[in-house]
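Sharing a structure below in structure tokens format, with a few things to ask.
Apart from one protein chain that is not included, each protein chain of the complex appears where it belongs.
Chain lettering (A and B) follows the sequence in which the chains are written, and residue indices restart at 1 in each chain.
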Amino acid sequence: MHGWFPEDISTYGPDIDRVFSLIYYIVGFWFVLTQVAIIAFLVRYRRRAHVPARPVRGERWRELAWILVPAAIVLVLDLGIDAAGARVWDAVKKDLPPGDVHLAITAKQFEWLVTYPGPDGKLGTADDFTVNSQLHVPQGKNVRVTLRSQDVVHSFFLPNVRLKQDAVPGRSIDLWFNATKAGSYELACAELCGFGHYTMRGVFVVESPEAYAAWVAQHAASGGGA
Amino acid sequence: MSEPAGFWRRYVFSTDHKVIGRQYLFLGLAMALLGAASAYIIRWQLAWPESQIPLTRWIPEPAMYDGHLDPSFYNQLVTMHGTIMIFFVAMPILLGALGNFLIPLMIGADDMALPRLNMLSFWTIFTAAVVLLASFFVHGGPAASGWTAYPPLSDDPSYTGVDWGQNLWLLAVALEFASFLMGGINFLTTVVNMRAPGLGFFRLPLMVWMQLTAAVLFMLSVGPLIAGAVMLLLDRTIGTTFFLPQRGGDPLLWQHLFWFFGHPEVYVVLLPGVGAVLEILPVFTRKPIFGYRTIVYSTIVAGLLSFIVWAHHMFVAGIDPRLATPFSITTILISVPFAVIVFAMIASLWGGSITFPTPMLFALGFLVTFLVGGVTGIFNGSAAVDIFIHGTYFVVAHFHYTLFPTVFFGGFAGLYYWYPKIFGRMLNEALGKLHFWLTFLGFNATFLPMFLLGMGGHMRRIYNPLQYDFLKPLAPVNQFATIAMIVLLLGQIPFVLNFFGSLRYGAKAADNPWGANTLEWQTSSPPPHGNFPTPPTVHRGPYDFSLPGAPADFVPQHRPAAAGGRAA
Partner (left out) sequence: MTTAAVAAGERIPSGKLAVWWFLASEIMTFGGLLAAFVLCRFAGGGWEDQAAHVNAWIAAVNTLILLTSSLSMVEAHRAVEDGSRGRAATFLLITVLLGLTFLGVKGFEYSRELAHGFTPSTAPFWSFYYGLTGLHALHVLAGVVANAALWIAALRGRGWAQVAPRVEYAGLYWHFVDVVWIFLFPLVYLS
């Protein structure tokens, strides 16, 4: 089943996948139980000559217990799922750790403008440069992104990081991730944003901190651009 | 009451709820053709992007270029598919047709409380449908921002190239809302005021409870979206800035207004389908429905909860992260009353004497498939998991596994079950069973793989997935789903043949071909104008089946208690 997920390369990706698995096993159990019960009843209680139906109305508590007790168990399991999920949500979306690298990404029809802080490491200074739809990050470091949009609502989606955040014009939204495996992956837009929505793809490169620094230095020197 | 005379008063501008119900049915079925056609083009494009789509050469530029789909038109089809299916297929068939036709009959009334308003409600939605279809022919084409119409994409024509198309969309949806508000008035006043003597609320058939709850949910939830639609229309016409951030507006305001309605709306669509299944199960198990009162209370609880879950559509939209956990909790709580209802349906099978004519097959099909929709809701309701699966095909699969069961399995179950009553003829069983199996297999084969697509990260509303390396391995899944969908579409042919053929050649239907208890079966098929030659009096609940000591295995609601068996 896990083979269907994109490769997991972030620190919190496995946590999200674990909540998915937890839900999968819990609901899977109930799903199988209920479907088996349905089929069993359909077979067992097919109409047979001279065997009348039993007019059980489910108005007495000992009859209702058959559906209320399972429902109560479902409730308890649901709350457990929420508890597990809340921890992971908070770690990803609410309690942002300090970043080793800060980037600013502005979404627009139909590209991602990624602004890097340049060799001085600070955004908003003269050595910043902007690259079109290419996201480079150092491996194993906390990356903080300030996400904006120039026009409509887009959605910043890194499947391998398990991260998604809508880019809303008029807002600056902070997010973070830490990519653990070097390689070349993809960035996608996950919110309908116009006729070019399907072209809003970015290259997402995770490289060693040295290679990242070299790439940054090279781009800062040449003044930015794609 | 005098009989209406000419053709126009009897068949077109009729105030008879049975005629109006049929009109809603034909409107819904006709619009379903368009909804299906748009799905066909969308799915073909997803399976074989940028190929020539068969049977579409007649669609002119700039929508299609000799059978090649334009990306804008793709977005427009996606928009129209959702809009048509929810507002012009699901609601007309489940509420407009089944609700209008059945409510007066099931409560022993001769018509709705306000028949002229009822007629107006149909012609309002008819106008709405015309307005929506007109949007295909204006410059810039129809709306292209999804059925959810998020601004700023939907707010400023320069973002999509769509101008009057979006305005007409807003107008059509507003008219549709007005139509169902008018219809809802009738549902409520008729049930409150016109029940037959002896028909207390807890003797009402569950279908009536479901229709009533759906109508109330709709009425209470639609207001904020009407406000939002007015605001969006004003943004687009007189230059207000409600949703445009460049001038101080907030796109998220629309999302809150939309989903405050949007979530209760899905239960508005779900409940009548559930109602049809709850009417059918007792008849073909020959035993009472299990847990009548529990089902009623669960439905009301679910209805109330539906107003406090809406932001689960907005977990990654930019809301304050602290809101996510509360909404996750309310969302997961709403699964409990629905679990109760599903368990009650399963318990209704236990100890029965079960037969499997077509209505029962579709009712069981609902139960089996809705379970998938229900459990996959848990994934979406968990904010942490939703970070990954939001905006992917996992969501698409989930909502098709809830909407399709209610509209097609529940709705068709209802159509097969009540067709004899509505049209006075029996449908062909063999064609019905063929229709069921092709639909059941086709539906599952189309949508079950979409969960896998979603797990793979496949985004929604994507004209060409092959642009992405990580989606290329999923191409065979898209192709499989498309082929399955074609089977599903072709599987509807037996139904079309059966529906129209039986109108003419079907066996004449008796009053009560299924041996059921509710009042609509205690008059002729179809009922005469005025429904009941003598107004009935009710002495028992709707599900007195297999009562010990009774002369038959069913006791209709109007039989006095002395006729045998314990009255409910």
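We take it that contacts are C-beta pairs under 8 Å (C-beta built on N, C-alpha and C of every residue); 3 or more make two chains touch, one makes a residue touch a chain.
Just so we're clear, the structure is a prediction, and the values are computed from it rather than from any experiment.
All shown chains touched by the missing chain in the whole complex, by label: B.
Of the listed positions B:I42, B:M64 or B:A113, the one in contact with the omitted chain in the full complex is B:A113.
One of B:I185, B:L305, B:V336 or B:A397 touches the chain omitted from the figure, and that residue is B:I185.
Of B:L29, B:L253 or B:A550, it is B:L253 that touches the chain left out of the display.
Only one of the listed residues, B:P54, B:P197 or B:P528, touches the absent chain: B:P197. Residue-level contact of chain B with the missing chain is found at 1, 108-111, 113-114, 117, 181, 184-185, 188-190, 192-200, 219-228, 230-231, 234-235, 238-242, 247-250, 253, 256-257, 260, 530, 535.
The working rule: only the chains that are shown with their structure count from here on.
Centre to centre, using the average C-alpha position, chain A and chain B are separated by 30 Å. Those residues of chain A whose C-beta lies close enough to touch chain B in the complex are 1, 4-6, 15-16, 19-20, 23-24, 26-28, 30-31, 34-35, 37-38, 41-42, 45-48, 51-59, 63-64, 66-68, 70-71, 74-75, 78-79, 81-82, 84-86, 88-90, 92-94, 109, 151-153, 155, 157, 159-160, 162-166, 168-171, 173, 185-186, 188-199, 201. Residue ranges on chain B touching chain A, taken from their complex, read 70-72, 75, 78, 144-146, 150-153, 159-161, 245-246, 249-252, 285-294, 316-318, 321-322, 324-325, 328-329, 332-333, 335-336, 339-340, 342-344, 346-347, 349-355, 364, 367-368, 371-372, 375-376, 378-379, 382-385, 387-388, 390-392, 452, 455-457, 459-465, 467-470, 543-548, 553, 568.
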